[in-house]
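Scroll down for the structure; my scribbles are underneath it.
One protein chain omitted, others in place.
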Amino acid sequence: MIVGDLGRGEFDKRLAGPGLRVRFGPFNIRIGSPLDAFAGVAHQLYAPYPLVEENALIDFHVRIASPRGLRRWVRRQACFSLDGQSPFAPYTIEHAFPAVEWGINWCIATRAHHLLMLHSAVVERDGLAMLFPASPGDGKSTLCTALVHSGWRLLSDEFGLIRPEDGLLLPLPRLIPLKNESIEVIRRFRPEALIGPAFYNTRKGTVAHVRPPVDSVQRAAETARPRWFVFPRWIAHSPLDLQPMSKSQAFLMVASNAFNYEVLDETAYRLVAQMVAQSDCYSLCYSDLDEALAALDELSRSSRDE
Amino acid sequence: MGNCQPDREAFVLAEAARSLIWQAWDEVYIIYQASSAETHVFNETTALILRSLEQGPLLAEGTRNRVEAALGLDPGELVEEDFAFALARLEELGLIDRLDPVSPVDDRR
Partner (left out) sequence: MTSSGTANRQANRLLIEAIRSPDVLTALRPDEWELLVRVARRARLLGRIDSEVRLAGVDECVPPSAAAHLRAARNVIAHRKTLVSWEVDRLLWALRGVDQPLILLKGTAYLLAGLPPERGRIFADVDLLVPEDGLGEIEERLVARGWSRIQIDPYDDRYYRVWMHEIPPLRHYERGTEIDLHHRLLPRTSRLNSDPAPLFAAAQPLANPRLRVLAPPDMVLHALVHLFLEGDPDEGLRLRDLVDVHDLLTHFSGQPGFWDQLVRKAGDLGFARPLFYGLRAAERLFATPVPREVLGGLRRVSPPWPLRAPMEKLIDLALLPGHPDHPLTRAGLARWLIYVRAHWLRMPPLLLARHLSRKTWLRFRGARKRIDLAQLDLKQQ
């Protein structure tokens, strides 16, 4: 059963009562919220995600609700909590949805230390994965959204989750948050992309969430093997430039951008070294999405034929 | 610490340096140190200092001669300060130890 099978009434009842039990990739999340500001957006954007089966364990119990006490009367606020504790300052109530999306990422990034977590977008074709490790602001989400609406499968926009046992990538096809100008870029580039409402003046500017293609959500149990590292940079009016990158530089960029490289000690070192050794590494400068996509398609075809 | 005669100071590979994991790409060495859970990036000179101490303790001078020979440089061509900096850095990372001046070291090695 998927979230979309629930009518709005049942959906709201679960959110306000026992919680909505939803599966994002390898994680089961229970979300509680009495807030309309959250439920309306969530019902639309979470529609293709599976509900957690009866007996399965929940990994993270999160909630977004108005804080108790005086503050609720002063300004309407929403407080994100995990297991009954609120690690963050409250948000304005209109930003309840991005707060939960962000909060769940935070849960994963700070707790899932049984996996190596790279900070990277990951897309897949024919079982082979292309990773885009990047710092925010380098256009990783824009490029990733364009790719997954052009024949690539989304593994994740934010997390390269690597299973230490076999070095394979686990999908975590969550919503893709587009920021500021990227929202309009994607609307023009792929009018069929399903984009949620824009949230203005968040801590990251304007944010709107892209719902990944249904196929990516349905295939969230299919792992992929790392094959290419591409370090993208969007530069206005820049000509397309795809250059091989040295392995040592790629190693350093991957390791220093990971969420928990430091925590996993030797396991992390070995996994990153092995991934970088077996992958082709490139830097990519681009301004035009069509050109960038064509170059990456070409790259995936030529190295597959080798 | 006998700063007056830096070349006469002797160094030995620390225990922590015996179990390093090495990954060489081009002239860059990416090295994992299990004792500290740190990943280091060393250039060839720094890597050669560690390699030359693997056989046993050496005076700073002797270490430098070996590194210069391995790099194909003339004796004295390595910049003194750079070499001293690399030694101090390796010591700080716990990969080499400075021997107390009393310890006997074979000059001829």
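In this document, chain identifiers A and B correspond to the written order of the chains, with residue numbering beginning at 1 in each.
Please note the rule applied: a residue touches a chain if its C-beta (ideal position, glycine included) is under 8 Å from a C-beta of that chain, and two chains touch if they have at least 3 such contacts.
Since we're looking at a predicted model, the values are computed, not measured.
Engineer: Among A:I2, A:A47, A:A109 or A:V214, which residue is in contact with the omitted chain in the full complex?
Structural biologist: Selected residue, touching the omitted chain: A:A109.
Engineer: Using the document's definition of touch, tell me which of A:D59, A:E94 or A:E222 contacts the absent chain.
Structural biologist: Within the whole complex, the residue contacting the unshown chain is A:D59.
Engineer: Using the touch rule from the top, list residues of subunit A that touch the missing partner.
Structural biologist: 28, 55-59, 61, 83-89, 102, 105-106, 109-114, 119, 135-136, 158, 203, 257, 259, 262-265, 267
Engineer: Need a quick check: the contact residues on subunit B for the chain that isn't drawn.
Structural biologist: 16, 34-37, 92, 94
Simple rule for what comes next: only the chains that are shown with their structure count from here on.
Engineer: How many angstrom lie between the CA centroids of subunit A and subunit B, rounded to a whole number?
Structural biologist: 44
Engineer: Which bits of subunit B are touching subunit A when the two form their complex?
Structural biologist: 21, 23, 25-26, 28, 30, 32, 34, 37, 39, 41
Engineer: Which residues of subunit A touch subunit B once you look at their complex with the stated criterion?
Structural biologist: By the definition above, subunit A touches subunit B via 246-248, 251-252, 255, 261-262, 265-266, 269-270, 273.
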